[in-house]
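Here the complex is missing one protein chain, while the rest keep their positions.
Our next item is chain A:
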Amino acid sequence: MRQCPDYLYEYMQESLDGDIPAEHDRVLKEHLRTCKDCRDYFYELKRTEMFIKSLANVHAPDGFTDEVLNRLPKAAKKARLRH
């Protein structure tokens, strides 16, 4: 599946991180124009990212805060207040 030089896959990851140097970005875009395998691969990575982002936000159960407050020890350990 991965037939192109490794650095191209690294550039794809950098691109997803939103942290790709301009030169890498240029090389990657140039390559993607001509290589369908890499375009598909990059698409799969982006799709994966979208799936993971789509995991619904879960919420703490009802009564969570009260439960925590009930379980708190009498007083927090006294310690230096740092500034």
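Annotations
Keep in mind that, in the parts below, a residue touches a chain if its C-beta (ideal position, glycine included) is under 8 Å from a C-beta of that chain, and two chains touch if they have at least 3 such contacts; residues count from 1.
The definition used in the following text is that contacts and distances are computed from a predicted model.
Its record in UniProt calls the unshown chain "RNA polymerase sigma factor", which is the match among "ABC transporter permease", "propanoyl-CoA C-acyltransferase", "RNA polymerase sigma factor" or "tRNA 2-thiouridine synthesizing protein A". Within the entire complex, the positions of chain A that touch the omitted partner chain are 10, 13, 16-17, 19, 44-45, 47-49, 51-61, 64-65, 67-69, 71-73, 75-83.
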